[in-house]
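Every protein chain of the complex appears in place save one, which is left out.
We just call them A, B and C in the order they show up, numbering each chain from 1.
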């Protein structure tokens, strides 16, 4: 079986793995106070051109989300998210478990618009019988594979600043956004466009790892207390440092993101050529073609993918995900089989 | 510098590392639903002779503790722990953050006695103005290096069952307890002596990993929901499976525990011979000698260790921790230097 | 100014007040363990013909909701509610503050349908990456003044039982539902139609008070621990007992509900006669007429009411609420003024 199920089906890029092997016998201080972590922090601050940024490595994305959100919100404050947002539907109520409401707004393309935020604020209008919306949570790319343009993100962040809202970007697949052919936002732009971003590595070359980057030191303060309390302060913290060192000492992170995008683009072209349409127009590593259930039954004999939902009586949207490690041959094989059905 | 700071200063045992390298290119289902995890679960069930046990792998010990405790307790229920218990003092209030009081009882040797539990129950006597103590949390070995005898543990568990309390054992260093010269409790005894045990690997040969083992399926039910909600469902869950596979496919886990104990015993003998006493009489991989501050100042030029507390005007208790990877030569060096001071 | 703002603008019915005055010098045991509370519990059990019901008096509705929901749900479980549900929008995230997601479904008339519940279950399909919906929360009357028919409620509860969901009814205005001309559900029917109901008195004759009634003793167990923990165990608990005694020793509770409905019906008829339409077709003590903003500006000189939302460019929906104490003359005055505008 060839898997397009997700982008965490394999281990780590060989450079990462090599580094882990080579450093294995080193004795280091625990909990991320080692020299590898220090270096990785420096690389990321440099990439973002934000020397004051708080950079915190944790193992998983749900951890990053729940730690940042619960760290900065007051008990009665809430985060706004699209209905398909990861914190709204795929983290088992992790944010609510820390006491905060996720206020969901509908979205066809996975993005929050400034207008929606304004409507949410108008609806709540400072009424103490309702939660106090204080954060906008977005993903880039979104769960639907789309990305924000610089103009869109700027408009959203301007509105956030106007209303004293925090803008937090979940970048579980940020490598794919950064290297999308549509993208016009560089890593160095992020500090001007949001309050915090999570730069994911689990889905881009590492065994695991998410870098929570907080621009203003005010919101970084005592973050390690929250990280420890939520069970996310890794004893051998260097494992995170070493992996991010490997990804950011040159442009490996971006190259891997680019590879996954190329593989996805090839899938997209092939599927379009075969006459199928898509749920969204994605230029990142997730593609959502709409295929007939008969075709899907056939494909599922040799390929793993997830069914996203129904699209009429005998059609379904599926999700195909490529990764930093997806093989050209596997894409070819998929397209060939699709054509032959 | 040679470190006796803790048992998570190095990477992983080479067999574990090899396995990670060899399996790196495999495509597996995420979130611990892969074949490696399946095998690891089977190994652990077999080692415990408990085919129904729920076995859940998570990355860290605080995660295991907060997940199990919050999963099984009702909102108004509390866990009893010794004052030096890890959940009471070294997890930044992680248990309280899930809503539960940790009721601490004093202890000189790190162990909870049946009598203390009875006193806590008598004090609370079902009064709804107080919490409802429903769990006893212990560590084996304790934070002070001591271990429970089978007789002690049986007495404690009998009391727990009599009063409908759950007994949960934090085994972050269980390998060291299992292989202590004082030990008379085998892994296969645990299902009869507690409701759940966490078998730690972070401190015994793995890069990371804690296996939460829950004996009665009633308490395992929907555990994966809690694991996900707390941010502890590892995307590449196989990393945990592969490591536990490596540790439990033969007796590697025990051999590594034994090694750390041998190194600790050697330290103990040498320090005793040099005329010093200890805070507790430990036969596991943590030793707590009492040394003069002058001697400590000298030792700290070449060795890392933690100061546990003062012991009179110019003396301190320090903690020396050995690991599965501690070198004989490093222990020799420490003892030689101590003698020469 | 005459207020149609809500049904908690005045104090208590005189019989209630008399009882409070007469019992004032009695010395009673605190925290609801007094004889008045005992009697009130007995009256309610009798009215519901449910001798095993757990009956718990608390001061406010948000308390009742958050206590019951957090008492019976596991950390990863969620409650389903309509989007206009009180717990979803008017309790400042009280349920989320106890750790649970409120899963909102849209509704034009304020009611949850069995089909919506089925869709929510199908969407979640036991997936541990999502919350586990385990409760349906409804209000009767709803926030929009509508009520459930016996047939509707039966169908909903049957579905709940089929899927092992709890059905909880927020009856902050239950007196109004019970005495609506449309109603076909008696108090004695409730034990067969839900798992718990809150019988509100704050909005029906008492100074304050909500009776949380839990049908199956399994879910009542140790409820007082939750009540105390959430700060809702009233020291002079008898105040609640005395008030419910007064309301339930005969049919006062129903008579007061009926009065508020009559006043509302009169308002409705008058407004209809004046040519206006309504957001919903309510036969309870909340009416939602749609008036032009010019008319509203005029009315607001002498009357208090809340604006529910816009209804086109220059019209708004307002909410008029009558109470057990609303005066006939005040209704007449309002209708006269409306006609004269």
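Details
The criterion applied here is as follows: contacts are C-beta pairs under 8 Å (C-beta built on N, C-alpha and C of every residue); 3 or more make two chains touch, one makes a residue touch a chain.
Note that the structure is predicted; figures quoted are calculated from it, not measured.
Touching the missing chain, out of C:5, C:42 or C:121, is residue C:5. The chain omitted from view is touched by exactly one of C:37, C:92, C:140 or C:260, namely C:92.
Although one chain is not drawn, its touching partners on subunit C can still be listed: residues 1-3, 5-6, 8-12, 14, 17, 20-21, 23-30, 59-63, 65-67, 91-94, 97-98, 202-203, 207-208, 225, 228-236, 239, 325. The missing chain lies against subunit A, touching residues 70-71, 74-76, 98-99, 128-129, 131-132, 222, 224-229, 233.
Residues 75-76, 78, 89-93, 96-102, 104, 128-131 of subunit B touch the missing chain (whole complex, contact as defined above).
Rule of thumb we're sticking to: only the chains that are shown with their structure count from here on.
Averaging Cα atoms per chain gives one point for each, and the point farthest from that of subunit C is the centre of B. Computed from the mean C-alpha positions, the centre of subunit A lies at a distance of 34 Å from the centre of subunit B.
The geometric centre of subunit A is 42 Å away from that of subunit C, both derived from CA atoms.
Note: centroid distance subunit B to subunit C, computed from Cα atoms, is 50 Å. In subunit B, the residues touching two or more other chains are 98, 225, 228-229, 233.
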